[in-house]
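Down below is the structure, laid out as structure tokens.
All protein chains but one are shown at their positions in the complex.
Per-chain numbering from 1; labels A, B and C assigned in written order.
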Amino acid sequence: MSAPAFRNPQGGLVDRATTLDFSFDGQRYAGHPGDTLASALVANGVRLVARSFKYHRPRGILSAGPEEPNALVELRAGARREPNTRATTAELYDGLVAQSQNRWPSLAFDVLAVNQLAAPMLTAGFYYKTFMWPASFWEKLYEPLIRRAAGLGRGAEVPDPDLYEKATLHCDVLVIGGGPAGLAAALAAGRSGARVVLADEDFRFGGRLLAETHEIDGMPGAAWADQAVATLAAMPEVRLLSRTTVFGVYDHGAYGAVERVSDHLAVPQPFEPRQRLWRIVARRTVLAAGAIERPLVFGDNDRPGVMLAGAARTYANRFAARPGSTAVVFATHDDGGRTVTDLAAAGVSVAALVDARTEVPAVVRQAAEAVEARLYAEAVVTRVHGRGGVQAVDIRTASFTTTLDCDLVCMAGGWSPTLHLTSHLGGRPAWDPDGQAFLPGALPSGLQVAGAAAGTFGLREILVEATYAGVEAATAAGFPGTGVEAPRAEREAIDGVALWRVRDHKGKAFVDFQNDVTDSDIVQAEREAYRSVEHMKRYTTLGMATDQGKTSSVNAVGILAEATGKPIRETGTTTFRPPYTPVAIGALAGHHRGRSFRPTRLTAAHGWAAAQGASFIESGPWLRAQWFPRPGETDWLQSCTREVKAVRSAVGICDVSTLGKIDIQGPAAAVLLDRLYANTMSTLPIGRARYGLMLREDGFVFDDGTVSRHGPERYLMTTTTAQAGKVMQHIEHALQWLWPSLDVQAVSVTEQWAQFAVAGPRSRELLARITDGHDVSDAAVPYMAAVELTALGGVPARLYRISFSGELAYEIGVPSGFGEALAAALMAAGSDLGVMPYGLEAMSVMRIEKGHVAGGELNGQTTAADLGLGKMVSSKKDFIGRTMAQRPALTDPDRPTLVGFRTVNAADRVTSGAHFLDAGAAPTMANDLGHITSVAFSPAEGRWIGLGLMVRGPQRIGERVRAWDGVRNRDVPIELCSPCFYDPAGARLRG
Amino acid sequence: MRITCPHCGERGNEEFSYLGDATVRRPAEPASPGTPAFDDWMGFVYLRDNPAGQHRELWQHLHGCRAWLVVTRDIRSHAIASVEDARSVALARDGAGA
Amino acid sequence: MSEALSQHSPLSGLPPVRSVFAGLCVPGRHGRAEGPASVTVAERTGLAIASVLARRGCEAQLADAVSARFGLALPTAPTRAAAGDVAFLWTGPGQWLAIAEPAAAAGFVAGLASTLDGAASVADQSHGRGVLRLAGPRLRDVLAKGIAVDLHPRAFGPGHVAATFCAHLDVLLWQLDDVPTFEIAVARGFAGSFWHWLEASSAMVGLAVTPEA
Partner (left out) sequence: MRYSIFSVLSQALQGNAGWQPAWRDPEPRERYDVIVVGGGGHGLATAYYLAQQHGITNVAVVEKGYVGSGNVGRNTTIIRSNYLLPGNTPFYEWSLKLWEGLEQDLNYNAMVSQRGVLNLFHSDGQRDAYARRGNAMRLAGVDAELLDREGVRRFAPKLDFDTGRFPIQGGLLQRRGGTVRHDAVAWGYARGADQRGVDILQNCEVTGIRTEGGRVTGVETTRGFIGAGKVGLACAGNSSRVAAMVGLRLPIESHVLQAFVSEGVKPLVDGVITFGAGHFYISQSDKGGLVFGGDIDGYNSYAQRGNLPVIEDVMEEGMAILPAISRLRVLRHWGGIMDMSMDGSPIIDRTPIDNLYLNCGWCYGGFKATPASGWCFAHTIARNEPHAFNAAFRLDRFASGRLIDEKGAGAQPNLH
């Protein structure tokens, strides 16, 4: 590992005291803290770092910031591999490993570079015009090839080992960008006492001050920045967020930002996240995001060694790294002068300054003379020589052309304000003909722009403008600023002209480097009628790569305007969308990964069920016991059948706490219930429970459950597990919006009560043993009774004589802190009665045997009549859904209607989701008679039975049809029957 | 999007659930299909102005105070002009006085 | 009503009440172990909790009854009013959560129901909510990872209450003092998920579970 050959011995903002060891494509290099991967590569003389997307052309480093289109690498390895990482923003750390991407077998020799030979065919939109014959070849041949060639880097193969988190941050003033403008604005706002957040994506505050040789208040810019940061850090209400990109603007002062907490480390510190998503809520915002320099468009302007002038100055000044040995500076802007000066000072010999302007200002001329660089005025670079890297350039002046040797070409094409965030809420940038730049148009409310982002390019003016913006923002947020002094700086030369492309250049002139879009692609798109700027973008894919056109979009608009002959103002830009720079998906997910994706809801007796070896199943957020396997049982059906038999023959207990429970009180409670339910509730006596059916306003069934009356003005409503939340909202809507005068109070008490079904011939006996001697006889607690008593030696309990299973059955509820105790007590007290816990499957078998409807039937597409519940629907009152339920199609006698069925052959198995077909009928839509909603193996019947919705099903009872399940290759003869298979007279449940 | 609940203050829209147009009104009387009164029910259950401009709409502060709210919002820009407690609006609507 | 007895179950020979965070909120350290924990947490058990919903047009009558019985002014905004062992927290228009400390828990809900009879509807929630008391210098940073409400002292202080959303579940949050100390109520069924979020979110600064004060 040799010492970096292009690193200057002094100057810059790198810590030479410490050496960081890193590798690129397996080769080891040295860098320092303060370096980016790009600056370290520059310092080590590495010029070729990537291959382009389409033509696989060799590429180097174009920029020194987030706008980088070329220098994308695969950073890190294995589970932490990050494709498409910009070397220009990746902070160097010891042991960093990076690889070039989109090349094979190697960066230097890339087979797909042959694409360049086909380049003339691969122009804008070529793939829309071919690969069409024969049709079948697309999936088989063309597309697989294209897909393999597409994409740049490779994602990781396995889950990400790192942590992410999200947090919300509120402030009075958010300042986006920590260059001179941002720092000045933050200082001004901070002094007012407002809560200020200053975010900068860089790991060091200062912006261009770190890259230029400006002085502020008589100090070097970087030193002034450090001082400003120190001042801000001392303000209690100011929060400094470095390594934090504000990526998106959302409605009403909400901003998305991502903080790269640990990306400058090999692995995050213990318990530290890799990245943190900040949801920033700001009263006012100052956008001080700076400006992005425009490349110049000339022949082979993509060769390694062709660099933005501002970037060259950044490498020279901030990183003390020489981007080349001999430079030619090509400028349309005063920056040309600045660049030759800084490069020469850094030890780069400057062969020439090529300035496209007819009038080259004195400062620039003097700068060139001072470093003995030849000045070509009114001249352009037409072409670069050298494949793997710049070797020479062709220069054309008004009178002659010449060729100069060099290994570095700097492009100073002028600056475009970084206004992306001003467009996120739909604001369109406005063209400023004088400044030859797009400026922020209509702004998001609460946001103002300062500094280069606002098109103010002179440091002196920027500092004044930004200070004022800071005061203004704080004042608007309620913190009037007092006589704040703006920092002072000298005037600087900032004039330039726009040159969208060099005419009659040789070779390919790239506008969008990453997507390999050239000036002629744009011209061709226009020729082919793709002349709206949005069509041009989509047809050529310009601006659609990972850099989102940061360096290309404005040049492209200029070229398109030339081609259409329309002014730039009318041509406009494409739409800037979030994120400003790409954001890791993991950061946006934060904590909510794996099992933490969504909360899990457990019943009070979950621990008890788990101890019983229950197998659990998701039901919405809840986990519910499905069955309780016993030793020796080989599949769920055995367990389930055993549980059913236990209930039917003795007694079983089942946790039904997940059902929604809503406490409803008030003088008008009965009125409300009558309006919510299709059947009448107002006649329900105290101490009784009643089954109820709720419709949606559109007349279809919404939910079912029971209502029990606990007092003159007090009811308890139960809902299905699935709809509990929806029903609560429905009631609140009714009470607050539909009928605001009804004097009713409703509140969910679902979590307060642990409720168990106790079912089976011996259930009364069992209950008597735990209910503290209360009378639970049939006389005291008749069918559909609802009583309050105590259990377990004084625990207040609610006992409901309701039966889902069809057996003599109860539901008993106790405060949920006693849930496990209740279950344990029932099991202990019932051991000699053969008590058995049962799960959802057994419950489902028994309710199907009884023909009770549940999830499969309550699917939002069924009416009361479809479910055989038509007679429940009252005609004496208005209720939600009454009117719409009368529409012809909802009362059509040919609607599929609830029917039961059993298999003809006891050996056959049926499945839900199968459709009803007549015997011998072909499986066609025309023959479709409906579908099967629920199935169960019925121990009572000794065969599979089920429920379904079938056209005229009830009229066809006794007939044989088929359960056709094409996707599971089943076709089973079944016999239609009443949906109630078990004890139709209901003798057992009344027993 | 930030919605200022008149009871709880400003919150993110993740705390709210949306129902829709607050200008449609549930008819006082049931109606039978085919009758003119049924048209009012169509207007309540199915038909919407969906205007490109100010929209009065029902939200519920579901993950907060659970109050239903009437939000007046320009649905082109999302700019919110007002947020009112729905029950108060409903009482005024029904002439019951808030 | 339930808690009347449950609070005294040890004496009355009832089965023990299983607290909401039982098995989760067990004394010890979580996350960063070195240095003092920046956040401490303890479960508040033995509280009596009730939903109080005003009858239509009875807010004034209710406020009188509450101040007469408990000597506190019923909040009409998201705040908490406490006197002695009893506190009323505003949870929504015309809705409150009444919380009695263990000492006053016996018979609290039943008593409340009869005291407020005609002015409000009361529903017992003592077993339905788990309450954690959290404190510490980094607590606001930790809460900010799940709760989007502005808890900065300028925006939120002792006595303030927020019904809000945290890591995809509903919580009720209130501040007790400037330490700062907060209490958070969570639905029983979600206690496990909430606890997991709290552990993960405070790991960075260190979480100490302390025995209940």
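The rule we apply is simple: contacts are C-beta pairs under 8 Å (C-beta built on N, C-alpha and C of every residue); 3 or more make two chains touch, one makes a residue touch a chain.
Computed from a prediction, not measured in an experiment: that's the story for all the values here.
With respect to the full assembly, the chain omitted from this view is in touch with A, B. From the options A:Val371, A:Val497 or A:Ile617, the residue with contact to the chain not on display is A:Ile617. Touching the missing chain, out of A:Phe24, A:Phe330, A:Phe513 or A:Tyr530, is residue A:Tyr530.
Touching the chain that is not shown, out of A:Arg28, A:Arg154 or A:Arg630: A:Arg154 (per the contact rule at the top).
Within the complete assembly, A:Ile585 is the residue of A:Ala230, A:Ile585 or A:Ala985 that touches the hidden chain. Mapped onto chain B, the interface with the missing chain covers residues 1, 12-14, 17-21, 33, 38, 42-43, 45-52, 55, 57, 59, 73, 75-78.
In the full complex, chain A makes contact with the omitted chain through residues 53, 80-84, 120-121, 123, 126-133, 135, 138-139, 143, 146-148, 150-160, 162, 164, 166, 248, 250-251, 254, 256, 277, 279, 424-426, 520, 524, 527-530, 532, 534-535, 538-539, 541, 545-546, 548, 575, 577-579, 582-586, 588-590, 592-598, 600, 617-619, 696-700, 702, 855-856, 859-861, 884, 887-890, 911-915, 923-925, 927-928, 931-932, 964-968.
In this text, only the chains that are shown with their structure count from here on.
Of all residues in chain B, those that touch two or more other chains are 12, 66-67, 87. Shared interface positions of chain C, i.e. residues touching 2 or more other chains, are given as 95, 148. Residues 7-9, 11-12, 14-15, 63-67, 85, 87 of chain B touch chain C in their complex. Every residue of chain C that touches chain A in the complex is listed here, in rising order: 1-6, 12-20, 23, 31-32, 51, 53-57, 95, 120-121, 123-129, 141, 144-145, 147-148, 150, 152, 154-155, 167-169, 187-194, 196-197, 200-201, 203-204.
Against chain B, the residues of chain C that register as touching in their complex are 77-78, 91-93, 95, 148-149, 162-165, 170.
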